[in-house]
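Shown here: the complex without one of its protein chains, the others still in place.
Every chain is named by a letter (A, B and C) in the order it is written, and numbering of its residues begins at 1.
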Amino acid sequence: MSMPGAPAAATLASAATADDGAGATSVAGAIEAARLALLRDLKLAFRKRGQLVQPLAFFALVTMLFPLAVSPELSRLREMAPGVIWVAALLASLLALEFLFRDDAYDGTLEQYALSGQSLTWLMFAKTAAHWLLTGLPLALMAPLAALSLGAPLASLAGIVGSVAVGSIALSLIGSIGAALTLGMKRSGALLSLLTLPLSLPVLIYGARATQLAISGGPLLAPLELLGALAVLGVTLAPLAAAAAVRISLE
Amino acid sequence: MLDERLEVENLHLWRGERHVLRGVRFALGRAGCLEVTGPNGSGKTSLLRTLCGLIYPEEGTVLWKGENVRRDLPAFHAALAYLGHEPPLKADLSARENLRYWIGIRRRVAPSALDAALERVGASGWCDRLVRTLSAGQRRRVALAGLALLVVPLWILDEPTTNLDAEGQQLVGSLIAEQLARGGLVIAAVHQGLPAAVRDVRRLELPP
Amino acid sequence: MTWTWFHRLASPPYVYALAARLTPWFAWPAALLIAAGLWGGLVLAPPDYQQGDGFRIIYVHAPSAWMSLMVYTTMAVAAAVGLIWRIKVAHAIAASCAPIGASFTFAALVTGALWGEPMWGTYWEWDPRLTSELILLFLYLGYMGLRAGIEDTQRADRASALLAVVGVVNVPIIHYSVTWWNSLHQAPSVMRLDKPAIAPAMLLPLLSMLLGFTLYFVALLLIRLRGEVLARERSASWIREAVSA
Partner (left out) sequence: MRQFFDMGGYAAFVWPAYLVTLAVVVLNIVWARRALDRSRAAARRRLDARGEQP
């Protein structure tokens, strides 16, 4: 009854050994799974470029509001620049968070992740990494433009890119927990901010300080190190929590 | 190693105020096929998701090879393929890309095996089109191709024949028959009964 | 087995009955201690040499601030226990904590502001403790918001428990960062509260208030716990018993 080309000939026993190649539960298998999950998210994002641009446009708009609302005087803007850039980046990354798991939950992909036999923690890490590559990194690359428009000197730009890049890693990781917890709720936007923003405060504090020092030409290593510490802590703990949250949300 | 065997003992599940599963029990050994029937809302999907370990039951246990599946969920999941009532496909990827990621996350798939599975479900002609342009029946076929690639001991299927034409239903039948022939287990929630190709089916009827 | 007490503590009917029996044993001592603390704090304690009678706010501010932190810790520990061992009673404890903690965080903020005006000359000072307290209020609100957003009690329990655990890991980080931030921006003109050696006549009422509030919290928790346990119970026979009693 088996048709040509069908894998019917394979017995279950031999299939099990064939599976060992990918190592159903091995670390190598988990890394391969995470790599594929990352690639899938990147590919999907590039198929829907419109969504990709939204947080960036939002970021640019918010930074533009301040000169209009406060004053076009560069000396005053320069003083506010770190706060403006970081608040805008925080809100922009929050905006993108809502999409982090929504489609996956809706089409059953998340369920398949949870049932894949691979470590859900690694898969969550991959999804968060994709999210950072698609929002955090572009934001970091756009931050210099915003900084320039707010009167920051050219010499400060490298420091600003660095601080936003490192800080947004932590933001994506913290956000992934909130996004996983609010999964499947109808109007989750406001709640997601309520859950995520208080936890993001340390990132905001250190990030804004690093940016401020970059603009004033001070030594910004100390706040940058603290940002890095937050990112490392996030990398080790947040995917675990996000995986647990996803399992709870699937129940 | 112990034989592949799924045992369910005294499963109780509540959803909100509703006592959905009231003491479900059954055992299924190698080459066993169980169809789960019952009216809408009788908890078929909840039962399947509980068996998978997605839902934690209020009471009762699910044993795989004589051991509580909660002990080692990843190992159990590696032996399990679950197909929900919606095919787990991304609308913005082609059928082939979907399979490559979905199955690839679980195990290595050779491109030739992928082609063979797509051909088997009659998808050769349209497997490079985006899933959003496919009909519901075609999407279901892509999901079946994924299932054919998952040569694992236990299949849990939620309404596998939905949206399929007569030929597609036969395809489901032959896939299940093959899984049983190699000693695998199949549990399927169905509305109209499994296709005729599947014989020796046991039935579990859930009360409304 | 030595573990039987643990299992009994996890059994809803036992907890329901025990909570009802224990409540007065915490409530009355709490009332006495708080009354004694008020008398000692408002009447017996001498005015502060620097702040005069204004310092008496400490007898309500400190217990409120203490409650806000202690309740959050209790909530997070109960949540972790519930999450790890899937104990319904632990989830019920965590759920009972949140409204209590949030209301006392609010009280700590208001009393802190009322203390701030005479001491700092402004109701709101971005002082690290007050700022942390404000963030704590948002953490409570987030916890309650998440609970309210999930209909199924079991899922709400587990999701909010995870949030509480994540929150409690973050509280020290947040507090540290806020303190660090404050040390950068401290304006020199602002008068700060120094910590003088506190006289026993001032200290004893404070200790009495702190202990009284703690006992009061336990009594409150026991009342709320009964309701939460009842809401989570499926077995008809003892619900009937509990409701008819």
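Methods note: a residue touches a chain if its C-beta (ideal position, glycine included) is under 8 Å from a C-beta of that chain, and two chains touch if they have at least 3 such contacts.
Note that the structure is a prediction, hence the values are computed from the model and not measured.
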Selected residue (touches chain absent from view) among C:Pro47, C:Gly121 or C:Pro172 | C:Pro47
Among the options C:Ala36, C:Ala107 or C:Val168, which residue touches the chain absent from this view?
-> C:Ala107
Chain not shown, touching residues in chain C | 34, 42-43, 47, 52-54, 56-57, 60-61, 63-64, 99-100, 103-104, 106-107, 110-111, 114-115, 117-118, 216, 220, 223-224, 226-228, 230-231, 233, 236, 239-240, 242-243
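The definition used in the following text is that only the chains that are shown with their structure count from here on.
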Chain nearest the global centroid, as defined over all protein CA atoms shown = A
Of every pair of chains, which is linked by the largest number of C-beta contacts?
-> A-B
What whole-number Å value describes the gap between the mean CA coordinates of chain A and chain B?
-> 33
Taking each chain's centre as the mean of its CA atoms, chain B sits from chain C at a distance in Å of 48
Interface hub residues of chain C, defined as touching at least two other chains = 154
Where does chain B touch two or more other chains at once, residue-wise?
-> 56
Within the complex, which stretch of chain A touches chain B?
-> 1-3, 5-8, 10-12, 15, 18-19, 21-22, 24-25, 32-33, 36-37, 39-40, 43-44, 47-48, 103, 107-109, 111-119, 123, 247, 250-251
Complex contact set, residues of chain A against chain C = 177, 181-182, 185, 188, 191, 194-195, 197-199, 201-202, 205-206, 209, 226, 230, 233, 237, 241, 244-245, 248-249, 251
Chain C residues within the chain B interface of the complex | 86, 151-154, 234
